[in-house]
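Every protein chain but one is kept in place in this view of the complex.
We just call them A and B in the order they show up, numbering each chain from 1.
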Amino acid sequence: MEKAVRVSLAAEFPPGLKDFDYAPLADFHVFGVEFAITKLTLLTWIAIAGISIFFLLAVRKPQLVPGRMQWMGESAYGFIRDGMARQVIGEAGVRFAPYLTTLFLFIVANNIYGVIPLAQISPTAKISLPVALALISFVLFNWIGIRQHGAATYFRNILFPPGVPIWLYPLLTPIEFFSTLVVRPVTLAVRLFANMFAGHLLLLVFILGGATLLASDNFLFKGFSFFSFLLAIVLSLFEFAVQLVQAYVFTILTASYLQGALAQQH
Amino acid sequence: MCDIVCLAMADDQSNRGPEWGMSTGWAIVGTLISGMLVWGGIGWLIDWWFNVSFGLPIGLVLGAAGAIFLVVKRYANLSSE
Partner (left out) sequence: MTELAAVQGSLAAIGYGLAAIGPGVGIGLIFAAYIQASARQPASARLNLPWLFLGFALIEALALFGIAFGFVWAG
């Protein structure tokens, strides 16, 4: 019996780790280190260009009564500056608002590539980008803490919590060290990476599964492909929400760690 | 009766921004995981060095106990200031 539907798959079912490997479009060596430009690199560059152009257009010819572009730029910046920097860190947090806004918008732009057609892969779904972002936040909050309180006081406040009997310090200090200086950046990176990775895999399962079901000969399978595609649509919307939430969580935790480093009250 | 109500009304949430609950939750989970990782790791090293088998479980339980102590010390006295 001839298949009434001709289906060609972009990738094979079931999806796996191999679906996260992208062929390099160009590769080169710099001082013995291999670099490759892939689709993910291009997507990140487009995100950077988009955000930069957005803000450049927003502040071009600023007026007291803002036009539409300026209003959008001010809303985006104000959301982070008032809702996160001022609320979480306090008045001193306003000087971190530019970094937090950039971080938030960069993560949002990279995440939502996962549901945008033609792109459909978040660059944050590979571990390297969340690790880089978490490293920057980690270095920043430690640097700010050291600059505010001096290195000795800062580390003493982290490693030796007050109100603990002296003989318990050998038990607790390694735990505190690990929890502040290792677990924080690692969980920042892994939380973002795992959510984007799992979301992408979910979408792959339902879309590729639906297409595979549609291409089969059994008409019951073809019927089930409808539900698979329906779930793919529902999950795309859910995935979009998760992407926004994960960007928000990353930024608000960075702001919270900055507040902890500045305040240093346990 | 005023002591309970007034304590709640004079609630200074000055050091609690938005999502402080989520930050606190992640801090608790992070402390628990770190405790078990650090002391479980030390216990595993003891296992590997002396070829015994009880180091890792004891290390895990010890780390969890220490982490719970830290969590109680930091978070279980917040409102009775």
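Simple rule for what comes next: contacts are C-beta pairs under 8 Å (C-beta built on N, C-alpha and C of every residue); 3 or more make two chains touch, one makes a residue touch a chain.
This is a predicted model, so every value here is computed, not measured.
For the chain excluded from display, the touched partners among the shown chains of the whole complex are B. Where chain B meets the omitted chain, the residues involved are 4-5, 7-9, 11, 24-25, 28-29, 32-33, 36, 40, 56-57, 60-61, 64, 67-68, 71-72, 75-80.
The rule we apply is simple: only the chains that are shown with their structure count from here on.
Centre to centre, using the average C-alpha position, chain A and chain B are separated by 26 Å. On the side of chain A, the complex with chain B involves touching residues 83-84, 87-89, 161, 163-164, 168, 171-172, 174-179, 182-184, 187, 249, 252-253, 255-256, 259, 263, 265-266. Here chain B touches chain A in the complex through residues 15, 17-20, 22-23, 26-27, 30-31, 33-35, 37-39, 42, 62-63, 66-67, 69-70, 73-74, going by the rule given at the top.
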